[in-house]
Structures are given as structure tokens and as C-alpha cells.
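Taken from a larger complex, these chains appear in their original positions, while the remainder are omitted.
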Amino acid sequence: MRSLISIFDLSVPEIDALIETAKDIIENPDKYAEKCKRKKLATLFYEPSTRTRLSFEAAMLELGGSVLGFSEATSSSAAKGESVADTAKVISCYADIIAMRHPKEGAPFVASENADIPVINAGDGAHNHPTQTLTDLLTIHREKGSLSNLTIGFCGDLRYGRTVHSLIEALSRYENINVVLISPEELKLPASIREKYLNEGEYKETVSLEEALPSLDILYMTRIQQERFSDFNEYLKLKDSYCLDTEKLTLAKEDLTIMHPLPRVNEISVAVDKDPRACYFKQALNGKYIRMALILKLLEEAEKDSVYHSNEDYIVSDSLSCKNSKCITSVEQELQHKFKLVDAKNKVYRCIYCESKVN
Amino acid sequence: MRSLISIFDLSVPEIDALIETAKDIIENPDKYAEKCKRKKLATLFYEPSTRTRLSFEAAMLELGGSVLGFSEATSSSAAKGESVADTAKVISCYADIIAMRHPKEGAPFVASENADIPVINAGDGAHNHPTQTLTDLLTIHREKGSLSNLTIGFCGDLRYGRTVHSLIEALSRYENINVVLISPEELKLPASIREKYLNEGEYKETVSLEEALPSLDILYMTRIQQERFSDFNEYLKLKDSYCLDTEKLTLAKEDLTIMHPLPRVNEISVAVDKDPRACYFKQALNGKYIRMALILKLLEEAEKDSVYHSNEDYIVSDSLSCKNSKCITSVEQELQHKFKLVDAKNKVYRCIYCESKVN
């Protein structure tokens, strides 16, 4: 059964095809209005995320399907201690496809290993959120006409921002992407991501949004959270310089595309909303369309009963166990710890659920 | 975009038309069963209100539409601090019409100013609840054949009872309405409402339900909450005299219409339910039908893309700010305080969101 757990579960041609489907849906909504008639989406949200959940629900409804599920763990069997694996098996009896949000990393993957229906990862802790990345890619494609030959600035919390990491990773598969990393010292992009996905000469780092702005085709804003700073005065000093307002925008290109994964707090001034370059609410709309395309794709593949296993090359060893307290292995009953050898020379393994390193 | 925030957003002819539509729905449900096919209602309930929410949901489903949303703030983005304005913009991507319940006064108005789709106020704190008033008007019309020439008693907590205030205000636009205000001293109708909406000679005040009963065509009961009394003994003394039971009902007209916004606690004895004069459960049913009529009207107007601004004549001033802690201005980010001049002589302004006075 084909699921979507990480953006890398999709090849570049598959992503291109999803974008094409989404655009066709936008132009011909009537054609798709009954495509999922009698199909049911289960939204299993172990932690609340209204926008993501409603985006999935709207997507399924606009395909003519229906929706059931829960919006937080307290109204679910999880409160009674049912494992993710068992819930996935039971929900397979009630629905045709699952969208799962879970605070533990790897939980949707565990679900996909046990469900008889496709599972879409709707966010697992700070780990993956592939439909956000698909949303971002569709937005860039619709605004710029392509996913190549772009200068894209990422601004704010680049250290912990999951959506930033995913989008950088996803864009690394396209041509001539120049990346400008705009953040305070304390919130710089982790070296591991930089080294793996960005080539020398194709990125630069800066602390100044104003300095970066003139060169950008796309500006991807994220929130800087006070909690991330060890020094509160440092936070106060920096806060305003990472807020996008109409004044700073005078420095930008006329065809800049301003993106934000939302919810926004104060990192983009409300006055910017009226600027035609503001695309963050369009992004929310694109999120619905790309999810429609994705649901269609996965249900079609499920009907063909195509067997698909993305993670068959794992190993199990008594000497290895995942130590990440945020990993689903830390709570799920009888879940075998499984690993991939990612660096044979240094004997580095990664947990197949949360992808954290184990030596 | 036309929304419904206050009952006064609707003219008397518009209310009459809604009542006619509701009656047509009751007589010809099949005619309406697919009217909202492929339309989606978002129920954004920042605080729980099951009856109101389910009434909206049943209304949309009986029109052939579908529903998404949340039933309390903890499962919504509000927990992450998203502004009402942003939520309204995002939900505009996912639904065709919004029903919003919010603890802060003016929140649905803020939503209506930012949404691209119609917003129905499903209750904003103690401020407005126009679909309850529409429900009451439909009930009176169905029971009495008209909204004029009636003696209507309001009993219980007339001081804080939002539904009472709204219905008195709404009825003030009809002919020959006599009002009997039945309450303890401490819970009398506020003078401001009495002076504005009731004419001398067309109302009287009394503390005795028994005294008032014989004259009434309609009795609108509300709950007296213990918390409202400074003196607990006073509460105990009064409590029973404001409970409607079968004995007191012997004093009433044979065609009395007994109404109650529900939920009822003990202000109407369960034994009264069997009396043919009891109309409070019929009211709940009418609530569904008038909401169907309202959803139809607003979606039809939205399709015509009729631009509508009910509050364009406001002013903004550095010397004015809303001090009402229950107003949405107290929490919403970057929300400009706006005011209407309501009394030029005394320079009295009212906040356009919560309508509280500012000097």
C-alpha cells in the first residue's frame, strides 16, 4: 500500500504530476466533484492543528467524499492506551484513507506499516510534514511558473523550523536554486542540512533581512519564538528586524512572492496582507488543491492494489536501540526498533521511524 | 460580502422574507434538499454550544451541503494564537460560509471584515446572537400568524439575558407590541434598552409572574442564575416564583405560547412539556428552518458577489480606544479601534465591534 510519510517518498516526476493535477483541479473543479464519491477520509489528529485538518477535510469534501475522525487525542482511544498500529488496523475497517497528525516522530510511518489503506503524514512532531512542502512547491510553481532558477530567502527560525528544512530538502532536487538563509546566529540552519542539501556557491547566510531582500524572488518567512532564545534581551533586540513590514518591502523586487506556513503571529505586519506580493493566504488555498491531488493519487494506487514498501532494507540488532524520546518507539507497544545503515565507514545507523542517528 | 452579525443587519422586509422561506422549507423540504450541494459550512465554535452548532449543521445537511469546523478553541489554531482575521481568511479557502461562536464581543464582525465568504454570528459573548432572535421571530409568527398585535411577557433574568434584549429590540420594529417585564428588582431590564426600544404605555414592569400571566399571548422564560444574586437568601426566596409549573399555568390564556431559548434547568417544570402551550422544543426545530433560510439567502447574495459594507461610517482617533475587556479589540493583533458617533451633542462614541460606549 502506497503512503506518503516523507516528501522523499515522492519522485520529482511524481511531484510534477501532483502539481499538474492540482492545476487541473483549479481549472476544472466540476470534473473532480464526484471523484471520491463513497470514499471516506479519516482525519486522525492526536494533537490539534485546525488549518491542516480543515484543509484535508475540505479537500475530501470537494472530491465528493466524506470525512470522519478526531481532532485531539482526548477524544480518541489513545486515551485508553491503544497503540498506533492497532488504531491503524481498526480505522482501515472504517475509512479508505488516513491523514494522521501525531506528536511522536514516526507515528504515521508505524500507521502506514499496519494499515490496509494509504496513510498521509499530516505532521509528526518536528519530523516531517510533507503536505506542507507540497503546498509550498505548488505555490512556488503557480507564482513563478517553475521550480527551477530561483533565488529563495528563508527568514526567521531556520534552526527548528520544520517547514524550512523540508522545503530546502525538496528544492535541492531542482535546478539552479539559490538559497539565502536569513536568521540570527542562534537560529541558523543546522550544519547537517546545509551540508547535505546546499552546494557551495549556491547559498549564503546573513543576519540581515534588509540586506537580503533586494535579491529575492521568493521570501519564506517563519516565526521567531521567544522561547528559543537563552537571552531575552537578545530576543527583544532581534525581533523587529525579522518582522516584515511595508517599509522593508520597498527594498524588494516587484514580483517577489512572500510565503509563510501560517499561523502568523507578528512576523508579518497585517498591513502587508494587502500587498499583491503577499501569497500566504494563497498558500492556504493551494494546500487544499495539492491535498486533493494527493488523495486522488493514493486512492488510485490503492485500487490498483500496488504493493509498495519504501523501507524494506532495514536491520534489527540487539545492540541498537533508538534513544530519541520524541520517537514513536518510545511509547508504542512491542514495536521493533529498526535501523538503516547510512554511513558504512563510520557505522552510523538511523532509526527508520524518526531518522535520528544511532552509533 | 453580506454577513449577519446583528439582527439589525436585516431589514423588516428581509426578516419577513426569511420567515416565508422557512415556512416554504417546512412545507416543501424536497425542493430544498439539494440547494447547497457541493457547498460547505464551516462551524467555527471558539466555545462550545452544542444546540446552536448542531442546529447549523443540521440546517446545512438538509440543504444537501456539508460541514467542517471545530467545536471548541482547544482543537483550533486559536490555541496557537492565530488572529480571528487570519482564521477568517484561511477558512475562506476551505468553506463557502462561516457560522462563528466566540467568547469575545465583535469577533464575528472582525471575521466578516476579513473573510471572502459570508459570516453568520452564532453568538459573541453577551453581545449578539441574531439567529436565536430569528428563531424566536419564526416561532412567534408560526404560533400567532403575525409579529404584530401581541402581548409578550419576558420572565426571569432581564438584566443579563442576551436573547431577551435582542428579541425586544427586534420586536420594536413591529406594530402594537405590548411588553410585560417580569423579574426581581435586581434583574430588571437595563434602562438603556427600555428607553431606546419600549414606548411609554406599551410596557409594564412587575415582579409577579402570576400577576402577569393572564394577560399574555406569549411568555418568554429565561433562567435566573444564582450567581447573579448578591444575597443567597434573596435567590432562594425568589427562585420558585419564577418557575413555571402546571399550577401557575392555570392562570394563563388557552392559546398562550410558552417560549424558552434552552437549555432549561429548572425554570420550567418538566410537567409543563406535555402542555400544548409549551413551544420551546418547537423553537429548537424552528431554529433549524430559519437557519436553512438564512444560509440560502447569504449564499445567494454571495454568488451575486454583491458588495456590502454595513459599517463604513466609522472614525479612528488617537484619543479613542475601546476599554471593554470582553471586546475582540482586547486580544486581536493589530486591530484598529474604530468608532461610530452615536450622540453628537454629548460626544458619545460606540466601538463598532462590541458597541460599548466610549466618551
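First chain written, first letter: the chains are A and B, and each begins at residue 1.
Rule of thumb we're sticking to: contacts are C-beta pairs under 8 Å (C-beta built on N, C-alpha and C of every residue); 3 or more make two chains touch, one makes a residue touch a chain.
Keep in mind the model is a prediction, meaning the values are calculated, not measured.
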(request) Tell me how many copies the full complex contains, given that 2 of them appear here. (result) 3
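Please note the rule applied: only the chains that are shown with their structure count from here on.
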(request) Note which residues of subunit B are touching subunit A in the complex, please. (result) 38, 40, 42, 66, 68-70, 74-82, 85-87, 89-95, 333-334
(request) Write out the stretch or stretches of subunit A touching subunit B in their complex. (result) 33, 45, 48-51, 54-55, 57-58, 61-62, 66-67, 71-72, 262-266, 269-271, 273, 281, 284-285, 287-288
